[in-house]
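Only one protein chain is missing from this complex, and each of the others stays in its spot.
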Amino acid sequence: MKLRSFLPMLLLALGANAQLATKPALTLEAAKKIAAASEAEARKNNWNVVIVIVDDGANLIYLQKMDDTQIGSIDIAQGKARTAVRMKRPTKALEDAVAAGRNALLTLPGATPLEGGIPLMVGGKIVGAIGVSGVQSNQDAQIAQAGAAVLAQMK
Amino acid sequence: MKLRSFLPMLLLALGANAQLATKPALTLEAAKKIAAASEAEARKNNWNVVIVIVDDGANLIYLQKMDDTQIGSIDIAQGKARTAVRMKRPTKALEDAVAAGRNALLTLPGATPLEGGIPLMVGGKIVGAIGVSGVQSNQDAQIAQAGAAVLAQMK
Amino acid sequence: MKLRSFLPMLLLALGANAQLATKPALTLEAAKKIAAASEAEARKNNWNVVIVIVDDGANLIYLQKMDDTQIGSIDIAQGKARTAVRMKRPTKALEDAVAAGRNALLTLPGATPLEGGIPLMVGGKIVGAIGVSGVQSNQDAQIAQAGAAVLAQMK
Partner (left out) sequence: MKLRSFLPMLLLALGANAQLATKPALTLEAAKKIAAASEAEARKNNWNVVIVIVDDGANLIYLQKMDDTQIGSIDIAQGKARTAVRMKRPTKALEDAVAAGRNALLTLPGATPLEGGIPLMVGGKIVGAIGVSGVQSNQDAQIAQAGAAVLAQMK
């Protein structure tokens, strides 16, 4: 994303009344690297999980189910990833709010307010999210975080 | 199921690069025996229920509705069976967690967190689940358990 | 998968009153290899597609979306894979039947009767399916077939 993204930004800076923009974006290659880091964290702990990566439109880029993971986690991991990108925050924030008594959040359409979904951010912009399900929610989040951490090294 | 499940596992261990696996599976014959044991437990107590058995992919193998059971139990029993196999645990665990205040679990996609769904396990692997609905949840679970117990004698 | 699948079948035949069965199963490792072969076929032709692999219960094991693929293909590829495993035949058979005038097939619950979904078989048993969407349906099927062909070499 060197030259190709530099030029539009330059032009954007020059064009005082620019009406179009560029946004950073995940690629399948990036998603696979993020997922691989999460899978490594899971295997290190002998945990079986589903790992999901969605883009900034909450649409699936990547999903993998490790052997013997409960099949319910396929939908839950997707729900966590979608919720993290749609609400632009870790799903733990929503789970904590519900736990604190804000049950009204349970009505958020299509939301999965369970820890284990983490937004993927680049330069302050959201590019997607990772969702993990299969073990304890805080362990799911630990696996998701290992994947999200990889993004910082990307360019 | 002694020899038959032991040999594949042995061969699996020997095949260093095994990419395919084998897994134990229910048959219709097994499902009918499990359901018959559950029905006997229900009749012994003069209880009318719906009894459902799903496979490891949460797909229906068997369903029967005893006369005079409330028709809402048709969907609830299926929901309990599907939830038990999808979450690989008795649905009572989910009902208890919700009762203890983890309301966020109410958003699990398609889940029925009500006691009365029990996973069916063979050699540590999940082969399906049984779900029962029609009387009190703990009575539903008692009926489901009577069916699940039959699996241990099968081969 | 020679010896390993032969022995259980032999034992099954010997056990006159067998109530449980064994069945071959995909692993994540197998799914990744199948998907990699499909992705290679797509890249060779400069095609961008979504590749989906489901297990024998029509549950997701693996999904990847190549860059710039239309996002509608995420659901379509899943639909094709699910339909192929649920109907135990290539989705082309359904598309052809509809094209020949059997419009009633359009009402099949949840079916996606579009070419590009292919069952994955091991020793005559279905272990899952691959679904591809993104280019012309016959090209989608060509990509799916390249993945399915890898299964024959697995054990």
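Chains here go by letter, A, B and C, matching the order in which they are written, and residues are numbered from 1 within each.
Here is the rule we go by: contacts are C-beta pairs under 8 Å (C-beta built on N, C-alpha and C of every residue); 3 or more make two chains touch, one makes a residue touch a chain.
All figures in this text were calculated on a predicted structure; none of them were measured in a lab.
Trainee: Counting the whole assembly, list the visible chains that the omitted chain makes contact with.
Mentor: So, spelled out: the chain left out of view touches B, C.
Trainee: Based on the whole complex, identify which of C:Ala36, C:Ile71, C:Ala93 or C:Leu108 touches the chain you can't see.
Mentor: For the chain that is not drawn, the touching residue is C:Leu108.
Trainee: Under the stated touch rule, tell me which residues of chain C contact the chain that is not displayed.
Mentor: 21, 56-58, 83, 85-88, 101-111, 125-126
Trainee: Taking the full complex into account, what residues of chain B touch the chain not shown?
Mentor: Touch with the absent chain occurs at residues 27-28, 31-32, 57, 59-67, 71, 74.
Here is the rule we use: only the chains that are shown with their structure count from here on.
Trainee: Do the two copies chain B and chain C share over half of their interface residue numbers, or under half; same or different?
Mentor: Over half of the interface numbering overlaps between copies: same.
Trainee: Name the most central chain, where centre means the mean of Cα atoms.
Mentor: Checking distances from each chain centre to the full centroid gives C.
Trainee: Can you tell me which residues of chain B touch two or more of the remaining chains?
Mentor: Touching at least two other chains: 21, 56-58.
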